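One protein chain omitted, others in place.
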Amino acid sequence: MAVINGYELSEREQSLNVINLPSLENLAKEILPKGGFEFIRGGSEDEWTLRENTIAFDRVQILPHVLSNISEPETKTSIFGLQLDTPLVMAPAAAQGIAHIRGEAATAEGMAATGSLMTQSTYSSKLIADAAAAGHGAPQFFQLYLSQDNDLNKFLLDKAKEAGSKAIVITTDLTAEGYREADIVNDFHFPLPMANLEDYQVGLGQSDAGVGHGKDVFDNEAHQIGVSDIKRIIDYTDLPVIIKGIQTPEDALLAISAGAQGIWVSNHGGRQLNGGPASFDVLKGIATAVNHQVPIIFDGGVRRGSRF
Amino acid sequence: MAVINGYELSEREQSLNVINLPSLENLAKEILPKGGFEFIRGGSEDEWTLRENTIAFDRVQILPHVLSNISEPETKTSIFGLQLDTPLVMAPAAAQGIAHIRGEAATAEGMAATGSLMTQSTYSSKLIADAAAAGHGAPQFFQLYLSQDNDLNKFLLDKAKEAGSKAIVITTDLTAEGYREADIVNDFHFPLPMANLEDYQVGLGQSDAGVGHGKDVFDNEAHQIGVSDIKRIIDYTDLPVIIKGIQTPEDALLAISAGAQGIWVSNHGGRQLNGGPASFDVLKGIATAVNHQVPIIFDGGVRRGSRF
Amino acid sequence: MAVINGYELSEREQSLNVINLPSLENLAKEILPKGGFEFIRGGSEDEWTLRENTIAFDRVQILPHVLSNISEPETKTSIFGLQLDTPLVMAPAAAQGIAHIRGEAATAEGMAATGSLMTQSTYSSKLIADAAAAGHGAPQFFQLYLSQDNDLNKFLLDKAKEAGSKAIVITTDLTAEGYREADIVNDFHFPLPMANLEDYQVGLGQSDAGVGHGKDVFDNEAHQIGVSDIKRIIDYTDLPVIIKGIQTPEDALLAISAGAQGIWVSNHGGRQLNGGPASFDVLKGIATAVNHQVPIIFDGGVRRGSRF
Partner (left out) sequence: MAVINGYELSEREQSLNVINLPSLENLAKEILPKGGFEFIRGGSEDEWTLRENTIAFDRVQILPHVLSNISEPETKTSIFGLQLDTPLVMAPAAAQGIAHIRGEAATAEGMAATGSLMTQSTYSSKLIADAAAAGHGAPQFFQLYLSQDNDLNKFLLDKAKEAGSKAIVITTDLTAEGYREADIVNDFHFPLPMANLEDYQVGLGQSDAGVGHGKDVFDNEAHQIGVSDIKRIIDYTDLPVIIKGIQTPEDALLAISAGAQGIWVSNHGGRQLNGGPASFDVLKGIATAVNHQVPIIFDGGVRRGSRF
């Protein structure tokens, strides 16, 4: 096991006996360092929104139609012309090296194997190209945190394009950093550099000392996002642009009017802003407003997809 | 105590001190092997629907009319011309040999003694005829899981008819096997053969090795059920046919239009499909749609009938 | 401490440090024999209605009017011309000798001291006249369980009249005995005779062996109550008659049409019939129907009256 900046980085490879997400979480809790586990698991403040995200699914049920005469229910779908075996687009998750030394490369392998679509994070522990290669040709999206340094934005968009990303996902809900209490108690800091940021700075001839280790990362982000920022990215890239972090019909329509080709309904899993409603509770209103103009991707509180 | 396929099969006979279902469940938990107990008790996935089935009864209350001038409230009822002392039709429960070596024979005795009606399961641990004989003439129904092998369907319908079954109950809600986590953790497999399936295969001259021990049983079931399947059974049998597993008004009306003479509102006790509403919560809408055309049988979450 | 029929009968006299009902209940639990304590505390079946009775008060709040310019809020009230310092009419409670050897006599003293009104139970551990005398002239009601033996009804009504009772309270909600699980588990039987029933039987020259010890008491009750039963009592007595156990507007109007001069909204504290709504939840509908024709007394779930 490697130790980097005092953090025990897992290199273990073993088969797991996992029957559902809680059992996976329990295993992870045993293995991962406390700070890393709670960064992955935890939300902001008292985690009200994080909990609501899951509880919201108890407020709606799907009625079984037993005489439907369907033998093989179909889970295939497509987005932007991409064929998916399962209707899953994985939300971007930063710094996956915290969980395992193979980080996003292993995730890319897994997502490809299930016929699902991975979204790489700006704050990946692996370079865009490396995680893309690990996906063996499976389609991927790239998620962009807007930086105040527009050259960095362009650098990342170019790298994503080169690596074959099929769409750009702009996260809009982190202009203010969340108040994550567990991270404060654990004094948790990212033990690993953000690979893509390091790549950019090395290219600029900047020292990589302490590059991309958390607080300074957030400081360089855009703390203000409006329609013009979205248009600027859309003008630069020829990939479809999806706006992530939408929680209101108004924002969804603003994003579409700015040229967005997809809406991603998300409250960042309750990980950053606390006190807003469950993501699932706002989905219907947004879907009504969007009215099939563009595809909608959703995250927040999903813990199960019934086995068939 | 007999041990079959590693499973301790209870042969004990003793009087029990049971004051309600939870106290019975507690006693069963002490006596039964863990795998068997949890198969009987448990539901699928996180058991949300199983819990909702019972909780739903807290959302409706019956108002007592104290000046009704009724001295002896009547619990007698009838269905298909059959007189019942109590208005109970027991839902089919598979593999009762797990609980006791006498299995469905003992259940048949008990149901007859209370003036209630037993429904035998396709997956009974006893032959239809044997459990029928144990009922000493009390009326019984036979529940049919549609097989992909229509000869098996006919064989079972013939056996039920011979044994005096008063109606055929077709279960329609198990075209996809439930994700039962406790059974996975316990690595539970039916220790006993399904008597009726064994009977069929022996008759065909097939080896009975491993016959009817769980997964293979499900594999042979119909994974797709429509109106035409119901009509086929109705055409074959001259017994009344009840469609079990109905959770929507639409399916109830489809079943009736196909010739069903009874509707059985059930979500399989939350044992197979999880995430749907409580069975009691959908009953009213179905009853309104059925509008007294055929009798409705209900199961799901019933834990009490007040003593009088 | 006296022991009667195996039951330790408390004779202790001590001052108590009680700040609310839960603290009183905790003290009682320490002191009383388990069977007696649980008879007093417990409800029927799984005690759903018992709990709902108290929870229902959380569903309604009283808005404080801070500029009301009232200095001394008035709690005095009157019923049937009787002046009460506090607006409390104590619900009849059977067999108070279980709690203390002084039984209803001590209760009568306490109710008189607080300016409240005691209702004696048919199944009192003390004679009507004795508990009345202990009240030192404070007004009392007498509660009547209708017996199948109308001579007993008349005997009790005569005794109540002689003892100065101001009204007759007919309990209508116990035509079927409740399924009280704790009493079954504890094998609890009334250790003391019902004084009024014993008085009647001794007067008849009957042996008092086993008189009024529980099951046999209930067996002699009316298991059927209608408007004609109420009229019969009203015809016999010249005291106002209050009908207790009303849970529906229909029954309230039936009782008034039969000549009742008061309605007592109660579900017997959830002690006998379980599964009905909270008593407080049905109060408003009944009050609307009664529309000030007669006074309404309410019990069920009251645990607090704010101190002023």
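By letter and in written order, the chains are A, B and C; residue numbering begins at 1 in each of them.
Convention: contacts are C-beta pairs under 8 Å (C-beta built on N, C-alpha and C of every residue); 3 or more make two chains touch, one makes a residue touch a chain.
None of the values given here were measured: they were computed from a predicted structure.
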Partners of the unshown chain among those that are drawn: A, C
Residue of A:Glu104, A:Asp199, A:Asp251 or A:Asp299 touching the missing chain in the full complex: A:Asp251
Full-complex contact with the absent chain, from C:Gly6, C:Pro64, C:Gly137 or C:Gly203: C:Pro64
Absent chain, residues of subunit C that touch it: 19-20, 58, 61-73, 304, 306-308
Hidden partner chain, residues of subunit A it touches: 45-46, 48, 172-173, 175-176, 179, 181, 184-185, 223-230, 243, 245-248, 250-251, 254-255, 267, 273-277, 282
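The criterion applied here is as follows: only the chains that are shown with their structure count from here on.
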Numbering shared by both copies at the subunit B-subunit A contact, with half separating same from different: different
C-alpha-based rotation, subunit B on subunit C, 0 to 180 degrees, nearest 5: 90
Whole-Å gap between the CA centroids of subunit A and subunit C: 64
Centroid distance [mean C-alpha coordinates] between subunit B and subunit A, Å: 45
Per-residue multi-chain contacts in subunit A, two or more chains: none
